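The other protein chains are all here in position, but one chain of the complex has been omitted.
Read from first to last, the chains carry the letters A, B and C; within each, the first residue is number 1.
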Amino acid sequence: MNSVPQPGGRAASAPLMGHETEPTLFEMSVANRSAYQLRTTGVPASALSELVPAAHLNTEIVPVAEVSERDLVAHFTRLSHRQFSVDLGMYPLGSCTMKYNPKFCDAIASDPGLNAVHPGAPASLSQGWLEILVTLEEKLCAVTGMSAATLQPAAGAAGELTGLLLMRAYHESNGDDRRRVLIPDSAHGTNPASVTLGGYEVTTVPSNDRGLVDLEALKGALGSDVAGIMLTNPNTVGLFEEEITGIAKAVHDVGGLLYYDGANLNAILGAVRPGDMGFDIVHMNLHKTFATPHGGGGPGAGPVAVAAHLVDFLPGPKATRVGDGYFNWVAPSRSIGRVHGWHGNALVLARALAYIDVHGGDGLTRVAQHAVLNANWLRHRLRAILPAAYDRVCMHECTLTATPLKNKYGVRGLDVAKALLEEGFHSPTVYFPLIVEEALMFEPTETESVQTLESLAQALERIAQRAKDDPDSLRRAPQSTPVSRVDEARAARQLIATADSARSS
Amino acid sequence: MNSVPQPGGRAASAPLMGHETEPTLFEMSVANRSAYQLRTTGVPASALSELVPAAHLNTEIVPVAEVSERDLVAHFTRLSHRQFSVDLGMYPLGSCTMKYNPKFCDAIASDPGLNAVHPGAPASLSQGWLEILVTLEEKLCAVTGMSAATLQPAAGAAGELTGLLLMRAYHESNGDDRRRVLIPDSAHGTNPASVTLGGYEVTTVPSNDRGLVDLEALKGALGSDVAGIMLTNPNTVGLFEEEITGIAKAVHDVGGLLYYDGANLNAILGAVRPGDMGFDIVHMNLHKTFATPHGGGGPGAGPVAVAAHLVDFLPGPKATRVGDGYFNWVAPSRSIGRVHGWHGNALVLARALAYIDVHGGDGLTRVAQHAVLNANWLRHRLRAILPAAYDRVCMHECTLTATPLKNKYGVRGLDVAKALLEEGFHSPTVYFPLIVEEALMFEPTETESVQTLESLAQALERIAQRAKDDPDSLRRAPQSTPVSRVDEARAARQLIATADSARSS
Amino acid sequence: MADYLPHTDDDVQSMLAFLGIESLDDLFAHIPQAIRLANGLDLADGMSEPDVAAIFAGYTSANKAKATAMTCFAGGGAYDHEVPAVVKMLSNRSEFVTAYTPYQPEVAQGVLQAIFEYQTLVARLSGLAIPNASLYDAATALVEALNMASGATGRQKMVVSSGVHPHWRAVARTFARGTGHQIVEVPLRDGVTDWASIDVTDAAAVVAAYPNYLGVLEDLSEAKGLATACDALFVVGADPVAAGVLKTAGQWGADVFVGEGQAFGTPLSFGGPYLGLFACTQAQVRRLPGRIVGETVDSSDRRAFVTTLRAREQDIRREKATSNVCTNQTLMAVTAAIQLGWLGTFGLREVATRCAQGAHYLFDELLALDGVEALSTQPFFREFAVRLAKPADQVIAAMAESNVLAGLSVGALCAGADPSVDGNVDDVLLVTVTERRTKDEIDHYVNVLREALTR
Partner (left out) sequence: MADYLPHTDDDVQSMLAFLGIESLDDLFAHIPQAIRLANGLDLADGMSEPDVAAIFAGYTSANKAKATAMTCFAGGGAYDHEVPAVVKMLSNRSEFVTAYTPYQPEVAQGVLQAIFEYQTLVARLSGLAIPNASLYDAATALVEALNMASGATGRQKMVVSSGVHPHWRAVARTFARGTGHQIVEVPLRDGVTDWASIDVTDAAAVVAAYPNYLGVLEDLSEAKGLATACDALFVVGADPVAAGVLKTAGQWGADVFVGEGQAFGTPLSFGGPYLGLFACTQAQVRRLPGRIVGETVDSSDRRAFVTTLRAREQDIRREKATSNVCTNQTLMAVTAAIQLGWLGTFGLREVATRCAQGAHYLFDELLALDGVEALSTQPFFREFAVRLAKPADQVIAAMAESNVLAGLSVGALCAGADPSVDGNVDDVLLVTVTERRTKDEIDHYVNVLREALTR
C-alpha cells in the first residue's frame, strides 16, 4: 500500500450529513483485514487437502470482502440512514398494508426458544412449535370462515399457486379436466402469473363503471371448462364486490371454485368472512394483515385456508393435534405434497399468532373499522385536489387519480408520488390498478393517527399548489432525498447486477 | 377535536427527507391516546383512596404524554436520524477516546443473567456478579500497576473526587493536615472542580514551551502543605510527561501523593503503567479506554486503583474473594465509605471486563500502539494545513492549531470544526486544552482505518482551500446538517429548559 | 389498555362527523347483510403483551430441541452457525426491517445497495454472472430453475439426482402438477448419482447436488457432460458454505445455481424464513425469476441502485411473467451480506474448513463404534450418513435425553423408501458438524451414541 491510501467511507454518505454515495463493501475492502471471531473448538486441524480430494478443492480463493467490524458497522448503519421505513414515517402504499409492526412481535420471533429450533427436530422435541402452528391455523380459519389451512406458502404468490394446485387436484379428483381461470382486469399481477404456473389459461373479466366485476360479462365468460375464479375482495381499487354472492353462485353453478386473494383482508376483519361470501380457497398475506415487517421486500407468509371439500388435498405434512395436548406431523390423505422446503416461514407465523393474541377478536374487528375509517377520511379530505376514481365509500384503501393535474398542468401521478417523498411521506402505489389512469392508491392503515393523515393531506395540497405554480419543479422531484430521480432506463439498458459487472461508461 | 386536526409528525424531520424540525412528544400528544400494556395480575383493585390517606393524593393529574406506540416509535426513530454517532462515522474528539464499541459487549450487558439481578440480592445469590467485579478489579490493577481498586465511581469525575478523598483520608490518618493540590494549567476542568469538592485549594502549575509540566515551577509550588498533584499522562495536549519520575520524586519528597487522571490511559496500555511512573492513585474512564459507548453523554464508569498504602481507605463494601471460589462484600478497615448508591455502574463494568478478555494483554498493547500510530500519522499528514502545537511525536491524540488559518483568512478553529460536520466527520475537540490557542485536538483512536484517516485529511484540505477561496462559507457552516449553526447565546439569555417554560418570543 | 390503534373515541367521532355518518358500521353498510358476521369473530378478546408473552413462554419451554439447550448435530439444509451480536444488531436496524420492496429508489438506497452487495456475493460464490435478489428458499429456488429450464428448452423432462435434498425434490414434484414437468429421479449407488441408469434425452434440465444431501462430494463432470450432450440446462444445488473452499457451481459448468442461504446469518428458525439463493448465466438473464437490482445514476449523475429488468416480472408481464414471485426474502439477503461481510474472504474459508474438520473427526470416531457403518465410501464435506444397528428415530430420542440432537433420520427426511438409499432408510442417520461444535461436544456425542446403541 502506498503511503497515501485510498480514502474510506464516512458519514457524508448519510443524509444526516449530505448526499454523497456510500462506497460498496468491496470498495471498502483491504487485503487481510477481517472481523470474524470463532470459538476455540480443540478439533484436530487437519489440512483440508487431507479431508477432501484435490479434484473438489477450488484452486482459486473466492473473494468475499475484507473489512473491519468497525467499518462493517459504519457501512450498514450509513446505508440504513439512506432508507425510508415505516418506523420513520407514514408509508401509505396501496395494497401493501404498511401498518406499524409491533416490536413485541419482533421480540417473540427473536426468542431462542423459537428461533434456535432445528426444523428437522422430531415432533417430540418441538411440541411448542407444533402447538403454535396448530393454534395459528385454527385462528386463521376463524378469521376467514374456512375449515383448515396450510401454513407452508412463504408469501402471497406462493399461496396463490398452492391454491390453484388445490383447485386442480380437486377437479382432477372428480375426473374433471378444466382449462380456464377467470381473473378481473383489476387483479394484481401475481394472480395471472400464478394461473399460468398452475397450468391454466387466464380469462380476463372486465370491470364495470363502478369499479366492480361486471356480473353479466362474468356470466358470459363462464363455462364447464372454467376451473374457478380469483378475486380480491375488497378488490384492488379498494371497493367491496357487492355482488359477491351472485358471483359465487354463478361460478359454483358451472362447477368452478372461488379463490380469495387475501391481500386486502385487513379491510374486513370481523365484518365479513371469505367463507361466508362463498369462497372455497383463501390465501392471507400475514406480512400485511398481521403486521409482520416487510423486511425491504420480504419475508412474508401466505397461508392458504380451504373449505371442507378441499381439506384432504392440503400440502403436508401438517402440524396436527393428535389427542390431548400432543401434536404431530400428519400428511392429509390426498395431499398435493410440500410447497416449502420445511414448514413455511415459521418465525413469521409465530409473529402473526402473537399479533392475533394481542388484538383478539375485538381488536381485529377494530383494526378493520379504523383502517376503513382512515381511508375514507383521506379520500374525503383530498377530494378537491385528487378525486377518487370511484367516488363513494371505499374500504381500507382509496384509489385516487391525478388525471386533473395531468390535464391542467401536465403533472403526472408519478411526479406527485416523487414530490411526496420530499415531504417526508412514502408515496402511494402508482399506476396500479391498471384500470384507473394516473392511479394513486393510498392505504393509510389503522395505525396512523388522524394528525398524520392531516399532515399528508397538507403535503398533497402543497404539491397541488406547486403543480400550478411550478410544475417543472415536480417533474424534477425529489431533490432532498438521498439520491434524486433515478435513471431506470439506463439500469435496464446496461445491466450492472454485481460489483464485478463490466461497466462501459 | 375539530374535523381538521393539528398536523402530526412525519419523516420530513429526518435528514433523510429534509430539514424540518421534529415536534416534541408533547406536541404529538392527544388526550386519551396511549401505548402502555401491563400484565393481568388478579390483584384486588381497591381504590387508591382506600389505600392512601387523601392528604397524600395529588388532586391534579400530572400530564406525561399521550401518544400511540406507533407515534412513539416514529418520533424517536426520527430523532435518531438527527444524531451523529460513532456507528455513523469517525468521531475524533480529543480526550474522549471515541473508539468503536463492540456490539458483543452490548450483548453481554443485555443478558438478563446480568441486567435482571437486584443489587440488594444477598451475595450468595449473586456470586456471578461478585466474581465479575473481583476479576475486573484484578485486571485493572494489572493494567495500571496498582494494588487494589474501587469500582463504585460512576464516571471519571466521580473517580477524581473519590481519589481526593482517599488522599485526604491518608494524610489525616498521618495526623497531617494539608491544604493544596497542584494541577497543571493544561488540566481538564473536572480536576480543579474535584479538588474544591475534596476540600482542597488548587495551585496551578504552568506548562513549559514543550507542552509539559515545568518541573522547576512545580518544585517552586511544592511545600509541606501540598496534599498532592493531579496529572494526566500523556497530558491533555497528547504528550507524555517525560520528567514524570522527577515529578514523582519531588512530590513524594514533600509527602504529597500523585493522582493519575486516566482519561488518556488508551495511549499507554502495555507500554508503561501509572504505578511504575510513581502514581499513588489512578482513575480510569472505562467508557473511554475500555470501549463502553458514551450514550450521548453517559453512563460511564470511573474505577479508582490505589497503591498498597491506600488500600485500607477504599470505598466499600467491596466485592472480595473470600476463600476458594466464594465471594462476599467486605468493607476495607478504614474505608471512606460509599461513593455510589449501590456498587457502581455494574453493566458498564461487565462490558469492560468482556472487552479486556477479548483483547487480552497482547490486544490491549496493540490498542495503544495503533492509537498512537494513528494520531502521529494524522499529525504528520496534516502538518501543511494544521500545524501541531508542539511538533514532535505525540501519543494517542494530537493537538493542532488553526492559528495560521485565523491569521491569514480570519477562519477560526470553530469554523473548521463546523465545516468538518458537513464533510461527514464529527469535529475534534475545540479550544481545549486552554494553553493552546485555536486548539483542534484530534484523537483518531485505534479502530479507525488509515483509509478513514485519509478521508479526514482530504476533508480538512478541502476546508483549508475554502478558507482561502470563501472564508465566509466556513463562518456560515454547517449547512447540510439537521440544523445549521445554533444560537447558543439566546438559549442562555432566555432559558427554556422544558416544554412548559414560558416562551417570550 | 392500548393495542396499537391510535384513535381515541373523540377522534373516531370527529372523523365520522367529517364524513357525515353516524357510526363505524355505516362504513360497512354496503356489504350485503346476508353475509355480514352477526356476532363478530369467534376468537378470544385481546390480551396485553406480557400476558401473551406468558403464553409463548409455554411454547418455548416445550421446544426441547432448541440449540440453546441441546447440542445440535442436525443439518440437512439447516445449520447451526455462529451469528455474532454485530450481525444481529445491524440486520435488525428498523430501516431494513420495516421497509417495503424498494419501489421508490430515491428513498430506498439502503436496501437497494445492500441487495446489490448480496448479489455480488452470490455471483462470486456461485461462479455465475447473474444473481437475483433472493427467492423463498432453496426448494422453491430449484422450482424456478426448472421453470427456467423449460422456458429455455421448451421441454418438460427434468432429470434430478436423488442426491438432491428429499424436500426439494418433493416441492419440485408438487409444482410439476401445475407446470406439467416430468420429474425423473436418478438413484444413488454408494452415495453417488447413477446417471447411467437414466435416459436423459429430451431433458430440459439435469440437476445435481454438491455436496449431495447425504454429504457426499460427487464429481459433477459426468452430469455436466450429459446436460451438454442433450442441450439441457445444468442446474447445481450447492452448499454456499462449501463454496468457500470447494469448486463453485460455475466451475463445474452449471447454467443455474440454487442453494440455501440460511447458513449466512439466519438462525435455524424452525425452517423459515430462510433464503433461496439463485444465479444463472448471462444467456438466461431474460428468464431470471424475481427481482434483480442494478447500478445506475441519479439525475445529478451520482451512483444509484434500482430494481431493474422489470419487464420480466408479474406486475408488468402478468400471465407471461418468468415467475409469480413478488414478496421474497430480502431481509435474509441483507443479513447474508452483513454476515458475509463479517466473515470475509478468510472467515468463510475458516468456517468451511472447520466444518469439514469436525465432521471428519466425528466420522472417524463413530466408525470405531459397534453398530455404526458408513453409508458410503465416498468423500464427504461437512455431513455424512451412517447406518445404525437401531432405528435412527429411536437413537435420536435416546440421545436427546443427554441433550444431544444427534442428527436427522433419513427415513423421516424421505418419508419412507427413497432412490437415494439402497435398502432400509429408517436406520440411516444424517450427522452434521459445524464450526461451533467443540471437540468435547463431539467426544460427548460419541459416548452418548455408544450408550444409545448398547441400551
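The rule is simple: a contact is a pair of C-beta atoms (placed from the backbone, for glycine too) under 8 Å apart; a residue touches a chain by one contact, two chains touch by 3 or more.
A quick note: this is a predicted structure, and the numbers were derived from the prediction, not measured.
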item: Contact list for the unshown chain, restricted to visible chains; value: A, B, C
item: Positions on chain C contacted by the hidden chain, ascending; value: 49-50, 82, 84-85, 89, 94, 436
item: Where the missing chain touches chain A, by residue; value: 1-3, 5, 16-17, 30-40, 68-71, 73, 77, 102-104, 106-107
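Rule of thumb we're sticking to: only the chains that are shown with their structure count from here on.
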item: Whole-Å gap between the CA centroids of chain B and chain C; value: 46
item: Residues of chain A touching at least two other chains; value: 19-20, 33, 37, 69, 73, 77, 81-85, 87-88, 100, 102, 358, 421, 447-450, 481-482
item: In chain C, residues with contacts to at least two other chains; value: 3-6, 11, 14-15, 18, 47-49, 84, 86, 88-89, 94, 107
